[in-house]
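Excluded from the complex is one protein chain; the other protein chains are retained at their positions.
The first chain written gets the first letter, and so on, giving A, B and C; residue counts start at 1 in each chain.
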Amino acid sequence: MPVRLIECVVSTDEMAEIFSDRSVLDAMLRFEVGLARAQARLGLIPAGAAESIAIAANPEQFDGSLIAREARASATPVVALVDMLTARVHTISPNDAVFVHRGATSQDVADTALVLLLRRAGDALARDHERLTGALRALSERHAGAVMVARTLLQPAQPTTFGYKIAGSLASIERSWNAARAAIVDAVQLQFGGPAGTLSAYAHGLALAEALGRELGLPVPPAPWHTHRDRLAAAVASCGIYGGSLGKLARDLALLMQFEVAEVSEPGGRSSSMPHKRNPAGAVVAQASVARIPGLVGTYLSLMVQEHERAAGNWQAEWQTVADVVTATGSALAAVADAVDHLEVHADRMRANLELALSDATPDANVGAAESLRRRLLDEGAR
Amino acid sequence: MPVRLIECVVSTDEMAEIFSDRSVLDAMLRFEVGLARAQARLGLIPAGAAESIAIAANPEQFDGSLIAREARASATPVVALVDMLTARVHTISPNDAVFVHRGATSQDVADTALVLLLRRAGDALARDHERLTGALRALSERHAGAVMVARTLLQPAQPTTFGYKIAGSLASIERSWNAARAAIVDAVQLQFGGPAGTLSAYAHGLALAEALGRELGLPVPPAPWHTHRDRLAAAVASCGIYGGSLGKLARDLALLMQFEVAEVSEPGGRSSSMPHKRNPAGAVVAQASVARIPGLVGTYLSLMVQEHERAAGNWQAEWQTVADVVTATGSALAAVADAVDHLEVHADRMRANLELALSDATPDANVGAAESLRRRLLDEGAR
Amino acid sequence: MPVRLIECVVSTDEMAEIFSDRSVLDAMLRFEVGLARAQARLGLIPAGAAESIAIAANPEQFDGSLIAREARASATPVVALVDMLTARVHTISPNDAVFVHRGATSQDVADTALVLLLRRAGDALARDHERLTGALRALSERHAGAVMVARTLLQPAQPTTFGYKIAGSLASIERSWNAARAAIVDAVQLQFGGPAGTLSAYAHGLALAEALGRELGLPVPPAPWHTHRDRLAAAVASCGIYGGSLGKLARDLALLMQFEVAEVSEPGGRSSSMPHKRNPAGAVVAQASVARIPGLVGTYLSLMVQEHERAAGNWQAEWQTVADVVTATGSALAAVADAVDHLEVHADRMRANLELALSDATPDANVGAAESLRRRLLDEGAR
Partner (left out) sequence: MPVRLIECVVSTDEMAEIFSDRSVLDAMLRFEVGLARAQARLGLIPAGAAESIAIAANPEQFDGSLIAREARASATPVVALVDMLTARVHTISPNDAVFVHRGATSQDVADTALVLLLRRAGDALARDHERLTGALRALSERHAGAVMVARTLLQPAQPTTFGYKIAGSLASIERSWNAARAAIVDAVQLQFGGPAGTLSAYAHGLALAEALGRELGLPVPPAPWHTHRDRLAAAVASCGIYGGSLGKLARDLALLMQFEVAEVSEPGGRSSSMPHKRNPAGAVVAQASVARIPGLVGTYLSLMVQEHERAAGNWQAEWQTVADVVTATGSALAAVADAVDHLEVHADRMRANLELALSDATPDANVGAAESLRRRLLDEGAR
């Protein structure tokens, strides 16, 4: 699933795939199949019905575009999806059609699908995060002794080292990721409550919830969370913080790559008009992606005010908002990881710039102080 | 071009088409063809080269996904697009390949493509706006005498009329649209400046700009606006204000449709679990769409801080942000227009609610005051 | 009225004064006095009552803190204000107390007070804007021939001139201001509608509105705009766009002031730890102020969705939000104006950096192209 051209700089194919129609369909249908199987297991519907539903629920056979279009008439894609699934089950086994989606509500399907996608996205982010932090750790070690000028308000302040500078970003990126990872894991919980969030359609609602959770590999919270979005909000906001940590590093790299500074370089980016110009493409893509996130997080937080047992608008705006935040985070992460992977460090230029800026400085006298702090940061991350 | 499932409630097929890969490719290639033709007209390149470029620039023959993927390496889709176009021209006429994209910069292409898409979107919005305001005007006239309770802080205040209430929203929607329309028109200007924004690649840069403007039907500003985004910002922000006016009406309709209030209804929205339930689907879709906009406008404004002659991130984040704002606006507008088109008004219930809430009120005594204000509002809009 | 320490970098004394308790009290009391006088003029209340109210309405005699505290119990400061004013009138002339605030609603007072403050703020911004654009125009003229490197993605692109660069920002700042000025003027309209926005408390409501408008020097709109906030939204958003244009210039100056670039300098900013360091204080203060605005504009837009005839929350959040946007805009403007006023331009360093970065360039060949665009921009602004 490729990214669309309009979002080419702020998405990746991997993120586009995770939020593609096929993935969304697959996740929603997994809920319906899981529900039927759990109900069959508890003897609430015939086992054959669950199998008919499982056979019918082949995402390849559903037209996402059609469902998307029909979604506007009911403010949810689930009505059309359930209609289509029911029709397909009817073709396979007419008597089983009545067992589709039994007792569930559209939000059960949509929210559970969303957390299933979020889980995939979390795993994808984890992989790139490992790549990035591995590279940053190596970079920090390699340049532990590379003295350079510390800059405050974009002016020379005092000597520092590149190894310590990188360690600062590494530590922030690790802390932010640990929090984001935990928040994502915590948000990935089954949504299952039926129309009023009371599980009232079922004699043994909680047992069914547990069985459904097992089918989908999802923890079951104490109660449905239809209009209580704090766990998802924490996942979304933590991506914003992680993105902020990535953005800080990307900004620093772009500034260090300025021709007049030239302390690092990306082998990368071509220009359409000047073939020999080298652009800091990774840092630019990362900053562009990060720049999209804060407004989206603000949007998500504003959506938390959801009326009664299902919101009239604020819930329905969530899907794309969550997808956008996660996508931009993944895009920023991949770009920073690529930039760091290929970063060229010009330690001699660092020293030369330092000597020009702070002619009285005795840079090597500062290596010790910076180095002990650098080690503390790396140790913190290693714990 | 269908909307993606993930955005099914906050987009429309029409908006999805306007920002589809094909449309984006078409707009970018129109720039390249227009540039070549303008250069040929001024004798700067051979006329045959311009025609080779025009033949090669068939959007159907370009792979948007491939360009999107390569965009990350240069932080712009234009490098890959120009490469592909050059290769295609080379196949047609090897000598003409050197005339592709001559003297232009990637931002010239991307920004001009963006305003071409924005122009299309503006026209699409205009059509739905006419539909909505026509319906609102008729609604206001039809129910000029329908007394109802005015509610402040969601509590009964005094009598008013439904006709006046609708006229208030109509006037706000008309004012907001007039401003949005003007801002969009003002933002649709040629971007053409070359790598440094100085048109320095051309002996007669301004004449070429004028010729290119004529090719594309775009006004030519006094100078390129590469890092000066105020006109686009005004278009984006004005969509936010228009969206706010739409959202206010949608919220009111959703509140009036509450079972306990029941003063209006949408024939619409089905539920996946309760077949006989009627949901205010249009009002919900509209509110969901509107809820996305303020954060995106905030994002756009934050992107205005663009470094020097091309930003390192803030510009590159614009494409999707502009597309998202316009898409959400179009989605909200279509949903409100649909809801108003089919709105059922229960004037008897309005009067009954009023009498219950304000037993001392003499509602009909208030019709006159509300009616004179209603007429003033409608007259304002008609001017 | 001084700024609070917590907001020291993002406000100015002038803006703090405009939104001070005294100013707010004065504006609200002007409404009450204006209303009484207009009613007396139309013979609706005794002339003596209007004078008693005018005497009682001395802002110095009202305790803003007390009113602020009591505001929470009624979700508006107007209830307490009217109580206090009534009590004071009663002391002066017991029979006149019943004529206080007659037929008005709290939102009439609060909104009219807000636009009166906004008008003052607009005038204050206008003065600093004139100072800034005068200085920018002079700067652009003075350095029309100062060649320098144009930078895209923070990398050297081609030659340009400092005069042209400044003209680009000047033009954007002028366009943004013209739009902001017009939007502020358009938003400054009387709010007057009574509890339901129908003027139903008055036999001749529109005549009274006109008389009140004359008292306060405010235009009277066709109807009250209690929950229709598009005009105020346009004023707020236009400050966001103006702020964006200012932020772009401030960012450029901060980048040009980097030690390694050193093409301009501010004589300004001291450091607490390094006495001889020179910080780009104006550019920093401006960027800090600008950074606050986009989120606040987003907030304002989200507040536009206001229920029925008075919102249950979104309206009440407006006062501080509008004040914050205007204050941050004024702070950014003053800081940029100060920085530009005292800016030192190092044209020799510009040329030297250019020659280093683009050794093949023939800079003076570019002066002509940049100069003709510069002139067009200055002419645009002069129109």
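As a working rule, a residue touches a chain if its C-beta (ideal position, glycine included) is under 8 Å from a C-beta of that chain, and two chains touch if they have at least 3 such contacts.
Given the structure is predicted, the values throughout are model-derived calculations rather than measurements.
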Option touching the unshown chain, where C:Ile55, C:Ala317 or C:Ala361 are the choices: C:Ala317
Sole contact to the chain not displayed, among C:Thr160, C:Ser238, C:Ser265 or C:Thr299: C:Thr299
Residue of A:His228, A:Arg278 or A:Arg349 touching the missing chain in the full complex: A:His228
Residue among B:Pro156, B:Gly193 or B:Gly243 touching the omitted chain: B:Pro156
Residues of chain B (touch criterion as defined above) contacting the omitted chain: 151-158, 254-255, 257-261, 269, 271, 274, 277-280, 284, 294-295, 298, 302, 353, 356-357
Positions on chain A where the hidden chain makes contact: 75, 105, 107, 150-154, 157-160, 164-165, 167-169, 171-172, 175-176, 179, 194-200, 205-206, 222-225, 227-231, 233-234, 237-238, 240-241, 243-245, 247-248, 250-252, 255, 287, 290-291, 293-295, 297-302, 304-312, 365-366, 369-370, 372-374, 376-377, 379-380
Where the unshown chain meets chain C, residue by residue: 2-13, 19-21, 24-25, 64-69, 71-79, 82, 101, 103-106, 109, 194-195, 250, 254, 268-274, 279-281, 283-292, 294-296, 298-299, 302-303, 312-317, 319-321, 323-324, 334-335
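One rule holds in what follows: only the chains that are shown with their structure count from here on.
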Per Cα centroids, the chain farthest from chain A: C
Whole-Å gap between the CA centroids of chain A and chain C: 37
For chain C, residues that touch 2 or more chains besides their own: 151-154, 157-158, 255, 294-295, 298, 302
